Each structure stands twice: as C-alpha cells, then as structure tokens.
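With one protein chain removed, the remaining protein chains of the complex are shown where they sit.
Up next, chain A:
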Amino acid sequence: MNEYNFILQYFNQFPLIIKVVWITSVILMTNVFILIIYLRYLRNKLRVKSSLESKCQMYFESSLITYLYSGNEEEDFSIEQKKIIKELKGVTSEAFKRKVLIATLLKLRNEITGEIADSIDKLYIELGLLQYPLSKLRHKKWDVIANAIRELTLFQVKGIQSVVMKNINHPKKEVRKEMQLYLVQLFTFKGLEFLNLLQTPLSEWDQIQLLEILQKSDDQDITDIKPWLKSTNESVVSFALKLARLYNQYEVKDEIIALLNHKNELIRVNAIESLNHLNVLEAKVVLKSNFIETSLDEQIAFVKMLENTYESSDKFFLLDYRNHENQEIKLIIMEIMKNLNFEEYYLYDTELFEDITNKKTTA
C-alpha cells in the first residue's frame, strides 16, 4: 500500500505533459496487449476452422468417390450408396459442414461431364440440398439470391424455372444475369423465353455470355425470334438481331426490314448489317430510297452491304453518291464501281470525261 502511495505521489510531482505522455503510453500498451490476445485467439480459431474444413473435405471427397464407384445398373442406389447418402444427410443440417460438402461436390462437378456428373447432380437432390438455395431465392440480400441461382445452375436443377424466373426484372443486374444464365444453360433456346417478359436492359456482355452458351450447346433448334425483333426492349431487339445473324434466320427478313424505321439509330445500323449478312436484296430498294435521310453510320452500313450485293442496276445510285463527302463511303463506292467493271463511268463524270477527251486530242 505504501509503495502504491509512493508511486502515486511520485507521479503527481511530474509536470502535466509527462503525465499525459505516461497515461497515453499506458492506454496504448493496454490496447496493444488486448489486440495481441485477440489476434492470437482469432488465429487459433481460423486454424481450428481450417483444420476442421480440411478434415471434412477429405471425408467428403472420399465418401463422394466411394459413392460414385459403388453404384450398379440394377438399382437407383446400391446398398453402399444408400449408406453414404444416410451418413452425408446427417451433416447437411450444420451450415458449416453443408458449405464444405457443397464446395466438394462442385469441385468435382465443374471438372467433369458425362455419367459421373449426372450422378453428382442426383446425389445433390438426394441429400436434400436443394431446399437451401430454394429458400434463399426470396432473400433480402441480392448476393444471396445470385449465389443460390448459381448453385442451381451448377447442379443443373430443372423443374424450378418458374420460381427462378420471378427474379426476371430484379433491380440488381447480377441477379438478373444469374437467372438468365440458369435458363439458357439448362433449357438453351427454350430458356430464352424470358426475353418476352424482360423489361430491364440486357447488357452487351450478358448477350455475349448467352450466345456463347447457346453456341456450345448440342441443341441448335432455334425458336421463333420474331416476337423479340418486335420487342419494346431495345436490348432484346439487339440480341435478336445477333441471333438472326448467327443462326442465319432468313425467314425473319420482313421483321428486320421493318426495323429500318426503328427510333434507335444503333438498331437501324444493326438491322442493315443483319440484312447484309443474310443477303436480303429486296432491302436495297428501301435503303436506296431513304439513303439521303439516314445517318452517316447507316449510310456506311448500307454501302458496305452494297459491296457484297452490288448489281448493275445499282449503277445510277453509285453515280449519284460517287462524290459523297465521307471518304469511307466514297472509297467503297469507287471499289464497287471498279468491281462492276463500270467502263462507261467516265461518261457520267464531266470532269473525268473532259480530262480523258483532252488527253486523246493532245495525243
């Protein structure tokens, strides 16, 4: 007690600045000490968690492989498989173990195809794991919904598309993207029916991803794209034009020609490019008659179309625009004229005609 009083008295003799420094140092030291203890606790906790995770993972990996190789053709599930299902079902109620189990299933599911992949999908359903992503589909947090849909896609869970489709116009684009990927990955062209109800924009990147899935699919039986070409959603129209080009949908030429009057310039340009790709010659009449009223990009798209579809009947149009103020258009027109072997061209060009005549006279 005397020692304590002595220290206190000794401390009180210090000037104020020294006292403040001492108090601050003690507070800082205490904080550092508490933090060290907390970090040690956190590190131990993470180590235990990581060790438990590796143990669980090893157990699940070994169970999964045994399950996959213990099946027979006579029964849906062999006795050995039923035993493994029962064991694994016991751990699915614990969130941590369930997470590790799903990660293990996905780790293999993402790397293989064929019968074994189908067998993993079957196991996922049999373990009752489907109820968890399904219950998350109406979660308040958007990332939980997106992850749930991704899980359903990875395990190829069919028969719940009506529930998944409820997120069709979700305010978060990540959720919408997962929903679209789910539908197209599992149902290919039939899955594209969501386009009939889509009110939000379909980004260029989303369109590329959907087209990539469709092209990789074995099912190449494209559905009717006419309704999408008439959609009020401009991104859907743009996507439908890409489909028309990619799958050579000549039968929708009338709908594409109608798009030449669309209010969006980009769609009009895309429509011309699609008509060019599909070689729709009757569109040339419409495009030629409106040429002067169209934008520069449309004009360029049209002369590029002419480059592929020129005929001798295009001569007068080419002559009218041979001196177009845009260099690109001018060059393409010259190229077409050259290809047309348009020998009488100089007769229509006064300057050139005079030049040639003068040269002949001089000679």
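Please note the rule applied: contacts are C-beta pairs under 8 Å (C-beta built on N, C-alpha and C of every residue); 3 or more make two chains touch, one makes a residue touch a chain; residues count from 1.
Note that contacts and distances are computed from a predicted model.
Look at the chain that isn't drawn here: its UniProt entry, checked against "Zinc transport system ATP-binding protein", "Sulfate adenylyltransferase subunit 2", "Response regulator" or "Ketoacyl-ACP synthase III family protein", names it "Response regulator". Residue-wise, the contact with the chain that is not shown comes from A:Lys107, picked out of A:Lys19, A:Lys45, A:Lys89 or A:Lys107. Contact with the omitted chain, checked across A:Ile7, A:Leu46 or A:Ile65, is made by A:Ile65. For chain A, the residues touching the absent chain in the complete assembly are 57, 61-62, 64-65, 68-69, 104, 107-108, 110-117.
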